[in-house]
Structures are given as structure tokens and as C-alpha cells.
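Left out: one protein chain. Kept in place: all the others.
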Amino acid sequence: MGDALPLLQIRDLNKLFGGLVAVTGLDLDVSEGEILGLIGPNGAGKSTVLNMIGGTILPTRGKIVFNGEDITKLPSYIRAQQGIARVFQQDILFANLTVIENLLVGLHLHLRMGFVGTFLKRYTPVGKEMELASQTLEFTGLAQHFDELAKNLPHGKQRLLGLAIALATQPKLLLLDEPVTGMNAEEMEAILTLVKVVRERRGITSIIVEHNLRAVMSVCDRIAVLNFGGKIAEGSPKEVVGNPAVIEAYLGTEEDAA
Amino acid sequence: MNRKWLTYALGIVAITAFLISLPFVLRSPYWVSILIILGIYTLLVASLRTITLIGVFSLGHVGFMLIGAYSSALLVMRTGLSFWAAFIIAGLVSAAVALLLSYPFLRVKGIYFAILTLLTAETFRLVAWNWKSLTGGNYGLINIPAPNPLTIPGLGIMQFESFNSYYYLTLTVVVLSLFLLYRLEHSKAGFIWRAIREADILTRCVGINIMKFKIINFVVACFFAGVAGALFAHFQRSLSVDYSSTFGTMMSIYLIVYLVVGGPERFAGPILGATVLIIASEFARPLQENQPILLGVITILIVLYMAQGIVGLPNRFQLWYERALKRINRNTTSKTSLGG
Partner (left out) sequence: MGISAQLVWQAIVNGFALGWIYVLMALGLMLIFSIMNIMQFAHGEVYMVAAYFAYFLSVTLGINLFGAIVICMAVMAGLGVFLERFLFRPVRGRYILAPIAISVGLTLILQSGTMGVFGLFWRSLPTLAAGSLSILGAALPKDRITAVVVSVILVLVLYLFLKRTKYGQAIIASAQDYEGATLQGISRNKMAGMVMAIGCALAAAGGILAGSLFQIIPTMGVLPMIKGLIIIVLGGIGSLLGVVIGGMLLGFVDGLAIVFLGPMWASLIPLIIVIVFILVRPQGLFGHE
């Protein structure tokens, strides 16, 4: 971790919404296999940064390089094909599809079937597809829900499903937007453990956006702190927690920082 | 497993036999012509339903029917092309127009897409109305020839001047088309369409090019609308784009009614909806100008009281039956527990 070219390089990233400055002059590097925390008070621009990495928002200025390629202007589906996956804050799922069907959509990327297979054959997922889907479900602890509609799952399991779908795309980089907000301690632990495990087993790099610093401290190798759209601190969790600028940013709002 | 197959096969044979024998059972050219219209509209509404699979509602589907109708008629009349080639090409013309429009159109959703398609269909109609040299303008297009006679091995030469033979033509084309639409819906592509409908952002973020799939959906649906239009043109033998005609504004919206009454959630919905409403309007003919009132009332009643449309009736019946059973069981057990 460290000498090779960073997996993700962000240079001078800026985003303006009309007159509102959401993100300003952000430089950030993420190494392969790293778990980076992107924290800051509400409105600091963290989600916007994530959206720009994922491709659902385009930056006003700046450059994003992923795996050596400039992805700044690429549409989100191509970024996903190159290995960037997302877990959304609002639990965006295929609500009226079953859990296993949700997984199967995520698997499409790696199980493409050509023209005839996609359009003319009756779709009955079997064999390798189902195996992979079931594996991912087991891995995330959702196996017993495979037949339930996604919208009927409890909140915590929905979050896990979002993670499972993201993992199904076999990503190199995982973007998690406030993954532990609104979860109880047990659920929090489950998700964060999974992030660590996929890093160990598959070398998946993760960027976790959170405003709850304490929650992610145990998981992140490094933390970058944003406030008012700009980076105010970066370093190991210990360094960041003791940083006076960070403390001030959090005390300025009523956030729970350390 | 074999039993199920057998029942399916028998069912299909029975329905086919029934459909083939209908003209002879009915013995009335009038009713056969109704069936032909029914077939055409079934195809039209079924292809409209296909578009709903990606989560948008087109209020301008009739516009693509118009393109197909005029394309086919004009190809046959102006270039002497055989109907058999023309009606497919007509579908392709519709599809081509849809393709041209699809990239900008499919980036828009909800009410905007609805209004957009409504106005586009109206634009097609007005263009046809005003382009007198091409379409005959307000006089309409008349004397559209019937399909060329076809030599069918074993059955001899088939003419298409009569209603009966046109019925079989329509039956074949519509059944084939419905089959293709059904297969598409249950293919991987159909699965992805449903995913797009549920959450297009997520579908994009798992690496699927949703624009590609949306475009294919829209283009295919409009192809079949064009084919339906061609069938219509060579059956009616004349076309008109006047205000209150089959290509008018209200017709576009009225197609939605066929869909909703039948039940938009199942594939059979359009078939049932078109059948019920068209047959109902025939039986309501004696009411003459009050006929639409009856249709309006039926529509409102069905939408209010049958949420899933006619297609949902078996479900509702089953639920009602189960609930009734439960009540009966409760009564009997309470009787016995009271020390009977």
C-alpha cells in the first residue's frame, strides 16, 4: 500500500450549483486496498464528491483519474464497468424485485449473454448465475431472505442488500454513502466488518462517507475531513481526531465528533 | 411437470381451434370485421404496454400507428410494392422514426414524457393533414388496395378481399407479434427493463447502459405499432387524419383506458381490455350517441373497483374465496369448542 500509482486520483475538484459552492479545490489520492473515510459535518460536500466519483454528477472543474484513466466526464455506467460500485444513502434498491433478483441485476455486468441470449431466450437464471448470487447473499447474511421483495426488508437488511448488489459487480472501488446512518450498533458492525473483509479477501478499496466520525474510526486506514466543500485535514484517524481545525468544524455544528 | 405441459399444449390447441373457427361460428361479416379491429387494437395496446415496462407512459402511440398505416398504404399505392413487403417496411419506418426520436425523448420521464409523446403524435397528425400531396390531406387516402393474393402450399391461392381471409391474416400477424413481445418481456432484456423501471440510477451504477435498453424497448414497441397501422390501413382501405379519427388526440389517450381496464400488470391485460371494451361498445351500439357514456362509466367503475383490471379478477376471486373459507372454518370450530 503506497508506492504504486494510486487507484484514484482527484485533482482540483470543484462543483458549483448555480451560485452555491459545494466542493472547492479538492485534491485526494486513494491507494489500492485502502479504506478511506471522507467525513465532515452535514453540507460539507462529501456526498457531492462521491457522486462525482461515481458519475451521477459532473464536476464544474477538475480531474478524476481511476486506475490510470481519466474518468471525469464518463457516464456512470461506464465507470461501473471499469470497477466503481456504489452503496447509496437512501437505500436505492429494486423495490418490487426479490432479493435474489436484485443480485441478478448486479451480476449482469459479468454474465452477459450476447444478442440471442439477452433478447430471445426466456430468462431463467440457473447455474453459475444463481450460484454467484447465492454466494453473495450468504456472504452478506441475506441468504434466508432470497425470495422476499426488497421493499419488505427491514432497514438494516436493505442497506446490506445495497452492499451485496454493489459487490456483485466485482468492483475495485466501493463508494459507500453514509452506510451506518440510521443503523443500530449490531447492523453498523455488520456492514463495517464486511467492508474490511472484502478488502482482505478481494483487495477492494473503499471510500466511506460519514458524518459520524467515531463510527468509522475503527475501520478506516486514513481519513480526509471536508468542511464547506474544502479539505481541512487528512491523515490517520488518530491524527485527525486531535486536529484542532476538525474539532472546531464539528463543534460549530452539533455533531458527535470524538 | 408433464401434466403441466400437457394442459398448456391442450389449452393452446383449444384456443387456436376456437380462434380459427370463429368466422364460421359467427357467420357474420360484420362481427368478423369487429374481430379484425379487435386484433389490431390488441397489438397496439400490447406494444403500448411494452413501453410501460421501462417505466414511462406514451400518450402518443397512435402517432406511430399513423406512420405505419400511411407508409404501408403509400408504398403499395405509389411504388407498386407488394403488401407483404410493405407492411413490414411500414413497421420499420415507424421504428426508424422512433429511433430518431428516442435519444432525446427517453431522457425525459413522467408527465413530461407523456405530454411530449402526446404532442408528437398530434404533430404527426397535423403534418399528415397538411401534406396534401403525400397523404391527401383532409380528403384522406382512399382506395388502398387489399393485400396481394398469396399462394399457400396445399391450400391454393388466398385472396384477401374478403373479411374472413383478412381475419386470418390479422390473426396470424397479431399472434406472432404477441408471441415475440411476450418472449422479449420474459427475456434478460425484459428483466433489465423492469430493473430500469424500479431504479434507473442503480441500474446505471451496476454497469448497464440503460439508454441502449430503453431505446431498444421504445423502437420495438413502435415497430409493432407501425405493423398494426399497416394492418389497419389495408383493412379499412382508406385513411383519414381528421380530428376525431382513429389518429386523433383523444384516441392516443383512450388507448390507456384499454390498458388500464384490462390490467397493465400482466401480459394478457391488453388482450382482455381491448376485447371487453370493443365488444362492449358493439353491444352498446343501440345506444348510438350515448355509447361513449356507457364506456366511460364502465371504465370508471373498473378503475375504481378493480385495481388490477380485469386480469386481476382471478386473484380477487381467489382472495374472496379464501376469506370466505376462513370465516366458515371459524364458525364451525367455535361451534365445536362450545361443547358440541
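Lettered A and B in written order, each chain numbered from 1.
Definition applied: contacts are C-beta pairs under 8 Å (C-beta built on N, C-alpha and C of every residue); 3 or more make two chains touch, one makes a residue touch a chain.
Nothing here was measured: the structure is a model prediction, and the numbers come from that model.
**Q** Could you list, sorted by label, every displayed chain in contact with the chain left out?
**A** When the full complex is considered, the omitted chain touches B.
**Q** Quick one: which of B:Ile111, B:Ile142 or B:Leu176 touches the chain that's been left out?
**A** Final answer for the missing-chain contact: B:Ile111.
**Q** Out of B:Tyr139, B:Tyr243 or B:Trp320, which residue would touch the omitted chain in the full complex?
**A** B:Tyr243
**Q** In terms of residues, what is the contact footprint of the unshown chain on chain B?
**A** Where chain B meets the chain not shown: residues 52, 57, 104-105, 107-108, 110-112, 114-116, 118-120, 122-123, 126-127, 129-130, 243-244, 249-250, 253-254, 256-257, 259-261, 264, 289-293, 295-300, 303-304, 307.
Basically, only the chains that are shown with their structure count from here on.
**Q** Just how far, in Å, is the C-alpha centre of chain B from the one of chain A?
**A** Centre-to-centre distance between chain A and chain B: 43 Å.
**Q** Would you tell me which residues of chain A are touching chain B in their complex?
**A** 54-56, 75-78, 80-81, 85-86, 88, 92-97, 101, 104-106, 108-109, 113, 117-123, 165-166, 168-169
**Q** Can you tell me which positions in chain B touch chain A when the two form their complex?
**A** 183-184, 186-192, 194-195, 198-199, 201-210, 216
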